[in-house]
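The excerpt is restricted to a subset of chains, each kept in its original location.
For reference, chains read A, B and C in written order, and residue numbers begin at 1 within each chain.
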């Protein structure tokens, strides 16, 4: 089983994701440079890390989306491979059309770095089988443009297909306006594509995968992926 | 007068007649315009330290832990395992006063370059900020712009901003202070220096292209601010953190190759300072052809190229023959790397434009030969009166509970969450103690270790008595580190004062450095580098003297890190140190009585050292569950902070005959609030006895309220209410 | 040589918190008559293309591909001789 962390110029959570895969869940992982036109190895899961690819100039993720490697990422995703986009990675995935909607400036217009609570809305994805539906997890966010927006039709589809994976909530799991700190549509913090093999989320699971950093709620995204890749059906606990 | 200036172009550039004479002697002729420009920036206070060098000599700079002391781009201390910590602080006060966002952002960019130039990967940023009162719209504008600028740069480049401090005081209204500190991790073998050596080695400019920005920024930083400062706006540059991220990765990759002989960032005075400083340190010369420097704009003159302060550029001297390897690395990151000259052996900085020589100056003429001034020092006439202000007969507050709530809502004391939530303090996944504590702690992956980081200065103390204030600044920084379980290793300082040509300012400066030096000696924290920023004045009024102290400490076992929050109900709350009747210089005195007067709290360095050693031993032996320094706002505020950090209340009884205001709100030094289980009390006493550290029982951890009782006072408040005031104060003021 | 002036604005249906903030800022400075503010992007793209129609085509494509995100933004542009 092998992971790849895609590195764009300006990525800055690449080493963090790499660390968690290699040192916390102890799986093989490579860095893949954005200029590559092809993968040098077989990968089972691609991670698009957080950061400020191309300085996040123009729009977040807009320039990275055209990096040479992105054609392979799209191909990989369309063939059903697992792709996890975190923060800037989520933004790139929406720009690339692998996930619907877009991420715009936080409603208060400020960058926000803090712990948030998420309610797990879907534990049937390859990324969330180690959680249970309705579980509340504490995960940090750090972004200036993380408000998820989409049109009504898209929102309807997201709901119908159970594509909303995480919502911002209170510590008790109530999805309220006050827990929606960045002004996302319907408190959305993370979604999957229709097929369920591409997850984009604004919060940073790699920042809370070790107890020494506060908690390890985030680790279970990675262990879920491993479980799924090892053949356990999603949700099968 | 006007005519005079016209005949003397050097005067307009900030040089004196005497200095001009010296320049002629150094050159053996009249300087041309380019040369004069180069001298003027290098001999500005900002680059030359001509007014401060003799005083700075008093700092202790040596110790077994010091791998690199002052003189390089950053200092380095050893943390064992073949690893070192590079760290440095720098001011960006004047640019931030004119354009807060970009001024602060480029300040962060500059200090990051100083650190990775040493071969260290930056792992943390801190900042120390001072603004006028938040009731002024301009202060709010500067404050929000500066914070956004620091965030904009640090977040984008991906270095966590883990700590800092913010004070609000009217003396900073016209001249805010913005000090940025960067901390990096290096392997001893990668330690790089800003030295040009090896005749024939190429000199390369790497990174961003050179534009017309920031010409004379260094001189600008060496003047008082006035209305005309607005006219100097081009001295402000725009930062490009994305470019710097690429530059940083490329430089660190380059250093790993072992091809680098020397490397230096282009900060103040740009190509001029980096070239002459590298040559000067290497006892060599450098020859540069400005025609080869990649440019952003057309038609730039040699003068402009040599003085441009365009950001995100470095000067690199690699081994001869490795030019192509260097270029390949930079190309991968999409950056220019161009050979613009070579190292020579004649000690001359020679600038050509194609075939034409446009400047020829002994490199040391620009650096070491800058004149040094022993300024006159005189205690300010009115200070004795201020110090002698009678504080003994002041009326006591009518309602201690209300006073407590007012105090905890003072912007200087209140939570700085509004600030640090805008900083990405977690990127890099090393931040074990986040902002909001005594000191930040960053783990060192691959080891059991961590480093604790802080930056501190109470400038009101320094104003009231610079000698004592200087001692306290160092002591408090060390105490903050100790509260996390870290052993203090070394200091970087940023001295922000008024115009040193005024004897009163120079006196403050000398006295503060004297106090800091004594404390650094006693606490074994040598100074490894720093920065001096003078001329922080508006309309002739200086800011409070502000010598900020950045400090790094080592935690041997990250699992033993200690935090400030109470941990479990029933634990005993204990005070290490003594309460005294000291209200001088306190925030309470300023708030309630409108007085900034008296003597600052006393400090006994030997006792301070004993307290710190004692606390470290307690933490090392797992005897205590929390530790928190008592600082602004005094014991009551410290207790409240311990409660809020964990959401656990406290029942406290202060049995003491001091007047309540001093007991609750006085800022007596050398005090730490700890918590401990009843079982460990005996062992704790053994250790405090060993160090002769006074200890007294304050109460127990309990409930969801903070209750403090004593003779003649009673505070009983739900934590929710305290927290609302503490966290709400700054957001509330910023909402206007 | 041509220069394109490109205007990228948020779709009317998308909230514009930045516009609101500017409006509030203007109000607190005493500009009481401001009824609405929208904030968008303005780009100047210089093109080394002689034929105007070629330039127009190229800019249209740039906007579609990169300069605007059709999910949230509208664009328009004009060409001037550069």
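Here are a few things to note about the model shown:
Convention: a contact is a pair of C-beta atoms (placed from the backbone, for glycine too) under 8 Å apart; a residue touches a chain by one contact, two chains touch by 3 or more.
On a predicted model such as this, the values are computed, not experimentally measured, just so you know.
Counted over the whole structure file, the protein chains come in the copy numbers A x1, B x1, C x2.
Everything that follows uses one rule, which is that only the chains that are shown with their structure count from here on.
Computed centre separation for the pair subunit A/subunit B is 36 angstrom, with centres defined by C-alpha atoms. With each centre defined as the average position of its C-alpha atoms, the distance from subunit B to subunit C rounds to 41 Å. Shown for subunit B are the residues that touch two or more other chains, of which there are none.
Those residues of subunit B that touch subunit A in the complex are listed here as 148, 151-152, 155-158, 240-243, 245-246, 333-334, 420-429, 431-432, 443, 445, 558-559. Residues of subunit A that touch subunit C in their complex: 58-59, 62-63, 66, 94-95, 101-102, 104-109, 149-151, 183. Of all residues in subunit C, only 10, 13-15, 17-18, 21, 41, 65-67, 69, 71-72 touch subunit A in the complex they form.
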